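As you look at this complex, bear in mind that one protein chain is not there, while each of the others sits in place.
When the chains are written out, they are named A, B and C in that same order, and each has its own residue count from 1.
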Amino acid sequence: MKILKQGDIICLVSEEGKKWFVKLESKNFSTHKGIVNLGEIIGKRPGGFILTNTNNRLSYFLPSLEEIILHYIKRSTQIIYPKDAGYLMLKLGITQGMRVLEVGTGSGAMTLLLAYYVGDNGRVFTIEERKEFSKKAENLIKDFGLENRVCFIVKSIQDGINEKDFDAAILDLKEPEKYLETVVNCLSSGASFGVVVPTTNQVSAVLSVCENLPVFNLEVCEILFRKYKINPDRLRPNDVMVGHTAYIITGRKIERGM
Amino acid sequence: MKILKQGDIICLVSEEGKKWFVKLESKNFSTHKGIVNLGEIIGKRPGGFILTNTNNRLSYFLPSLEEIILHYIKRSTQIIYPKDAGYLMLKLGITQGMRVLEVGTGSGAMTLLLAYYVGDNGRVFTIEERKEFSKKAENLIKDFGLENRVCFIVKSIQDGINEKDFDAAILDLKEPEKYLETVVNCLSSGASFGVVVPTTNQVSAVLSVCENLPVFNLEVCEILFRKYKINPDRLRPNDVMVGHTAYIITGRKIERGM
Amino acid sequence: MKILKQGDIICLVSEEGKKWFVKLESKNFSTHKGIVNLGEIIGKRPGGFILTNTNNRLSYFLPSLEEIILHYIKRSTQIIYPKDAGYLMLKLGITQGMRVLEVGTGSGAMTLLLAYYVGDNGRVFTIEERKEFSKKAENLIKDFGLENRVCFIVKSIQDGINEKDFDAAILDLKEPEKYLETVVNCLSSGASFGVVVPTTNQVSAVLSVCENLPVFNLEVCEILFRKYKINPDRLRPNDVMVGHTAYIITGRKIERGM
Partner (left out) sequence: MKILKQGDIICLVSEEGKKWFVKLESKNFSTHKGIVNLGEIIGKRPGGFILTNTNNRLSYFLPSLEEIILHYIKRSTQIIYPKDAGYLMLKLGITQGMRVLEVGTGSGAMTLLLAYYVGDNGRVFTIEERKEFSKKAENLIKDFGLENRVCFIVKSIQDGINEKDFDAAILDLKEPEKYLETVVNCLSSGASFGVVVPTTNQVSAVLSVCENLPVFNLEVCEILFRKYKINPDRLRPNDVMVGHTAYIITGRKIERGM
């Protein structure tokens, strides 16, 4: 049974469903439904509610990974969507104890997921050449107390990768076709990699370089996600949906000679 | 760096991409590409290859969660698809240390995922009234050495649930609308639940009962997954795709009074 | 070779792609790109351009059926989308000379299509109980000079249908399950019908009544339409797409006794 403690990232939600994501500290927090003293929530169990100074109820709980990605992480860059990220976790077989390489830290959304899933004995190495992105992602990981699981590396992938024998790798950067060979060279035999790209031209470029790399088991996919209106008597999809996020290319390293 | 050991579930793959999933033991294994002595693989690193008695090369590696679900688990019942399972993990926020309830063990595919993701300190309670399904799933979990994380309960959900304060719950059984209240009662405040159903009528039925339960943040979605042909010069989706697996309904428990 | 004449519905388009749909008359027409004298276009061939008083070029052409439906028809009610309407035309086999029944004139979008496709020797009977909708649709049909092909009937479908032996029928109204029998009774043997509904509950309701009607060859479908960005070097779908318009139920009347 979880107890909310100082520093936790929590979600406040109004009765109309409006959400706010905030770090739990002893301070006032203002919403259009009034002001609450966050300190009152410390020590409480999630799922309760608090009254604002204008007598509105806000419920509070611990956000899921999906909510953190979609709503909490600052959209400084393209984030990866839960539908894609969840699939990648299974497809790459991310489990506890793994050493995972991420090329392109970006917003840190994927870094956070990887940090959760590799566990205390696993490790994520994430490379990003833009210092400010790396720093922001590092702060994000600290918000969730997972900094011991992640190694932030600020450099260009062009300068190579020092570590070896990764159990899995994810590439989420421009022109991944230029760096896939470098990444594959750092993988253990049999390890899986995933490449996330928005355009069909990039898919073609990545598949082309794969023809000369020791990889197999290639898959290219896209995932469409459609929400429905919450109405049992008039059930129907929402009028609008996300039309595209990314194509996902995955494969496995094989020993040369196969 | 992983070393393959006796009892590991491995995947053999031919040069044409045909896959076999098998438990690693000192015994012969027959394929249409010839016979291999599995014992030779024990102690090797994944990603290598072995020669059959007819001189064909088979590569071997450790299967991902996606491959285990789609290819290894016996299809004694409807399995949950990786696209759906991966999303549910994020949406329900399954992380290490959680106590998770599963109603409807079925093939054990979701049980296995949950066992992986809750880690050594977490626990999965999975209820199934058909003894043979429960037994099969238990053997599956043992194949992956995760039996300490899972509690198999053979009974009808109609007889109630003894445990309390689950951090998340998944319902994957017929007529989930009849048992959702029982499940919600066993959740911690703020905990998430997910219901997996194949038909729109079931979606409506579940949404209807939700109107009288202490739940909020309801979402209904479906996920479409489309593969592309691996051809950089003629990139196009496969001619055929899976048209439907399940609708996913998720929500959160809230304290009564909100 | 078409020549634009007074009364034609034309489309003006700016160099940025902004479109205006307007009836061709000798009068000024104002846009944010300046004013044009529409009279100057009369007698010209479509595909040319005209200068505004602020020296901006507007191209003019005759809109397609798709543009008329999506952009010209006033959205007084839900319109049918081109992706759905085009399929229905083929599925119901609408060809010249047919007598077609439409129940639910609505905006007149489908009425207009049917009027085009049945030709000079065909006839569309369209029933609508809301007088103002029927009148608006009638004006729409007159805009395109097809009024001789359409018979507008202002009454409730509850009061029955006098005509018989229709070659096809389309139902686009609330609670079509209540009136499908009436419609089927007015069809020729072997004639097709189509029902357009937004919700899954309505699909179930329509399929239920079909069980006791002399119909066969039932099909339920939905059509998803996704646009791509016009960029050859970065080809990818639009970020947002329409998630849902309607479910389409079609079938054929059969003689009782089959």
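One rule holds for everything that comes next: a contact is a pair of C-beta atoms (placed from the backbone, for glycine too) under 8 Å apart; a residue touches a chain by one contact, two chains touch by 3 or more.
Keep in mind that this is a model prediction, so the values were computed, not measured.
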Statement: Note that chain A touches the chain not displayed via residues 200-201, 203-204
- prompt: At which residues does chain C meet the chain that is not included here?
  reply: 1-2, 13, 15, 17, 45-49, 57, 59-67, 69, 82-83, 85-93, 95-96, 113, 116-117, 119-120, 165, 167, 188-192, 200, 203-208, 211, 216-233, 235, 247, 252-255, 257-258
- prompt: Touching the missing chain, which residues of chain B?
  reply: 198-201, 226-227, 233-244
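Throughout what follows, only the chains that are shown with their structure count from here on.
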Message: With centres defined by CA atoms only, which chain is the most remote from chain A?
response: C
- request: Quick one: superpose chain A on chain B by CA and send over the rotation angle as a multiple of 5°.
  value: 180
Query: Taking each chain's centre as its mean C-alpha position, how far apart are chain A and chain C in Å?
result: 44
Message: How many angstrom lie between the centres of chain A and chain B, each centre taken as the mean Cα position?
response: 21
For chain C, residues contacting two or more additional chains: 200-201
